[in-house]
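All protein chains but one are shown in place.
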Amino acid sequence: MLKFKEVSKTYKNGVNALYNINLLIEQGEFVYIIGPTGSGKSTLIKLLDAEEKATKGSVEVAGVDLAKLKPRKIPLYRRSIGVVFQDFRLLEHKTIFENVLFALEITNTPVLKARQRVREVLSLVDLADKANDFPSSLSGGQQQRTAIARAIANRPKVLVCEEPTGNLDPAKSADIIRLLEKINREEGTTILMVTHDISMVNSFRKRTIALQDGHIMADLHDGGYIE
Amino acid sequence: MLKFKEVSKTYKNGVNALYNINLLIEQGEFVYIIGPTGSGKSTLIKLLDAEEKATKGSVEVAGVDLAKLKPRKIPLYRRSIGVVFQDFRLLEHKTIFENVLFALEITNTPVLKARQRVREVLSLVDLADKANDFPSSLSGGQQQRTAIARAIANRPKVLVCEEPTGNLDPAKSADIIRLLEKINREEGTTILMVTHDISMVNSFRKRTIALQDGHIMADLHDGGYIE
Amino acid sequence: MNITRHVKEGFIGVLRHSAMSVSAATAVMITLVLMSLFLLLTLNLSQITKNVEESVQIHVKIVDGTSMETIDAMKAEIALIPGVKLVTFSDKNAELDRFIAAFGEDGKIFEMYRGEDNPLRDAYLVDVVKNAPLDIIAAKIKLLDAIEGVNYGGDNTLRLVSLMESIQNGGLILVSILWLLAIFLISNTIKITIYSRSEEIHIMRTLGATNHFIRFPFLIEGILIGLMGSILPILLTIFGYQYLYNALGGVLVSNLFILRPIYPMVFQVSGILAGLAVLVGLTGSFISVTRHLRWNR
Partner (left out) sequence: MNITRHVKEGFIGVLRHSAMSVSAATAVMITLVLMSLFLLLTLNLSQITKNVEESVQIHVKIVDGTSMETIDAMKAEIALIPGVKLVTFSDKNAELDRFIAAFGEDGKIFEMYRGEDNPLRDAYLVDVVKNAPLDIIAAKIKLLDAIEGVNYGGDNTLRLVSLMESIQNGGLILVSILWLLAIFLISNTIKITIYSRSEEIHIMRTLGATNHFIRFPFLIEGILIGLMGSILPILLTIFGYQYLYNALGGVLVSNLFILRPIYPMVFQVSGILAGLAVLVGLTGSFISVTRHLRWNR
C-alpha cells in the first residue's frame, strides 16, 4: 500500500514541484500517472524511491514511513521496490547481463539461481541476444528494456516505471504493457507507470492519476479517454 | 541536400545496423523517420553527424562527402547541422543558458548577439525561467527542450531530431512540431525527425521513411496513416 | 556476504577502467620509487654513520726514548680522562705497519724505514665513547708529560661526525615527511579516480545496494592498484640496489664507507613498499567511496 499524506516538495533552488498531494494506492493496483512536462511526476517517483525527502507531509510504502527511514535502512527498503528511471541509469561499465545480475546480487540471490533469473527476464524483454553487450552499444529502446528487466528481476512488491515505453515503437510498447499487466496479475505487484503516451493510456485502461503544476488534477478510477 | 548511396553500417562487434540504404532528401524537406526499436534510426543519424563512418557506400550532405571528411574538418561541418540527440547530451556543469550559448560560441557569434539569441530560443521552447538552472535540476521534458533550443540556435541548414518529443506530453509535443514546421517553412531548414509517436506522424503529415532491421521498408512521400 | 563476488568485481573494475587504473598505478609507482630511494639511502646512512663513529680515534705520539714505566703510567692516566673508552699502545714497528697499510700497494716503498731508521714514534691509539668531545680530550692528553703530538683529525673529524649525524637525523625526518606525503599522494590519486565513478556509485545506491556491498569491490580495486604500482619499485629496489652494490664493490667512495649488504635489506624494503601500497590503496578508496556514499541518499 502506498500512502501520500499532504505531501509537498520544494527543491533547494526554491522550485515547488508538488503541493499538498493526497494519494492512496492499494497493493496490487496498476496506476498510470500522467501530466504535462514539469508537472512533478518524476518528483513523485523520487519521493517513493527515498531519493528525495518530502518537505511536508508523509509518504508511506508498505508500512514504512519514508521520512523516518534512517539512511542505513534505505538500501533494504529499496530492494522491495523496482524502479525504471526516465534516464535508465544503467551501469556503463557492466554488460547488459551484469547490469541485471547486479540487482540480484544485491539481494544475495544464490549465483546459479540469479544467473538463471537474468536469462529469464532478458528474454521476457526480448534482449537475450544482447546479454554480453555494453549499454553504449545498445539502441535507446534496448537500453530502456534493460532497465525494465533489471527492475522486475527481484519480483519487487512495488514496481515504478517512468516512461518505460518512451523510446519504444507502438508494437514493442504494447508488448511491454502486456508484460507489466502479467506481472501485476500473476505476482500481485503494485505498478505505478508514468507516461505521456495517451494512446496507450486509452487502449489499456487503468486507474489514471493526472498531475498538473504539482497538484492532482484528476484521479480517474476506471481510466478514461483523455485528450 | 542529403544523399545516402548504398550505405551499409556494421558495428565493430559485428552488429549490422544498416543495409544498402539509398535515400535522397532535398534541401527544405521535412521528413519523419520511423521504425521499431533497434531498426537503425540512431545509426542513420550518427552517420549524418559524422560520428560513425559508413562501412560501405557514401553519405553526402550539402555537397560534403562524409567518408572523405578529414577529422580536422569535422567540427566545421557539424556547425552546419543541428542535432537533438536521443540522450540529450547536455553539458552537466553548464547552466541551461550556457549550454545553448556554447553552440553559438563555437561559431564565433559576437557575445551580445549570442546572448540575445539564447534568450530568444529559450523562450521559443518555453524555458526562459530555467535559464540559470543546471540540467540535473530539470525535468526530462525540460532537458529535451534545452537540447532542441541548442540545436536550432545556430539556424543550421539541416536539423536532425531524435525523438524530440519522447519526453513531452501531447500538448507540448504539438507545440514543438509546430515550432519545427515554422523553422522549416521560414528558414528553409531541412528537417529529419526520428520518432515513435505514430499519432503525431498521423496528425502532422509529412514524407515518412520507415526503417526495419536496417532496411528502408517504405518511403511514403505524402505521409500516411501507419498502424 | 559473498567475498568471491566482490573480489571478482574488484578485478573487473580495474580491467574495465584500465586507463584510469594504469594512471593511478603510475602515480603510486612514482611515489614508491621515491620511497624506496630514500629508505635505501637512510638505511645506508645509519650504517655508515656507525662505521665512522666507531673509527674515530685519537692518535697520540710519544716522545722518542720515553721509558716503559712512563708509557704505562701515561696510558693509565689517559684512560682516566672522561670520554676515553680504550687506550691501546702501538710501538714504532706497529705504527709503520699501519702507515704502510694505509697506503695499500704504494706503501711498500716505506718498508725501507723498518728497524733502526724508523722515523715514526711509539703511540697510543685512544678510542672514545660516542659523542665524546674529541678536541677537549685531545687538549687534555697534550698536557701530559712525554707527549710529542696528539692528532684526532682536527675540525674535519668533528665536522664529519656531526655531519653524518645531522644527515642521519635529517634523513629520518625527511623519510617521515615522505611517508606522510606518499600516503597522502597515493590516497589522493585513488580519490581522484573514484570521483569519475561517482555516477556509478550513485546508481548502485539507487538500486538498493548497501554501503558495504558497494564499497568492497572498490577496496579490492584500491589494493590491486596499490600492488600494480608497487611491482616496478620493488624490482627496482631489488635489482637496482644489487646492481649498484656490485658496481661499487660494496663501498661508497674508496673503502671509506661500507654499504649495507644486499640481503635481507632489499626484501625488507620491498615488503615495506608493498605493504604501504596495499594499505594506502585500501584506505584511499575506503575514504573516498565512503564520502560519495555520504553525499547520496
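Labels A, B and C are assigned to the chains in the order they are written; within every chain, residues are numbered from 1.
One rule holds for everything that comes next: a contact is a pair of C-beta atoms (placed from the backbone, for glycine too) under 8 Å apart; a residue touches a chain by one contact, two chains touch by 3 or more.
It should be emphasised that the depicted structure is a prediction, and the values quoted were computed from it without experimental measurement.
Every shown chain touched by the omitted chain in the complete complex is listed here: B, C. Touch with the chain that is not drawn comes from one residue among C:193, C:237, C:270 or C:285, which is C:193.
For the chain missing from the display, the contacting residue among C:12, C:52, C:71 or C:146 is C:52, taking the whole complex into account. Across the entire complex, the residue among B:103, B:118, B:148 or B:161 in touch with the chain not shown is B:103.
Among C:7, C:73, C:94 or C:167, only C:167 touches the chain that is left out of the view. The omitted chain makes contact with just one of the residues C:61, C:75 or C:260: C:61. Of the residues in subunit C, those that touch the hidden partner chain are 19-20, 23-24, 26-27, 30-31, 33-34, 37, 52, 55-56, 59, 61, 102-103, 119, 135, 139, 148-149, 151, 153-160, 162-167, 174, 177-178, 181, 184-185, 188-189, 191-193, 195-196, 252-254, 256-257. Residues of subunit B that touch the chain left out of the display are 49-53, 71-72, 74-79, 83, 85, 89-93, 102-103, 105-108, 111, 150.
In the analysis below, only the chains that are shown with their structure count from here on.
Taking the mean of each chain's C-alpha atoms as its centre, the chain lying closest to the overall protein C-alpha centroid is A. Chain centres here are Cα means. That of subunit B falls 66 Å from that of subunit C.
Within subunit A, no positions touching two or more other chains are listed.
Shared interface positions of subunit C, i.e. residues touching 2 or more other chains, are not present.
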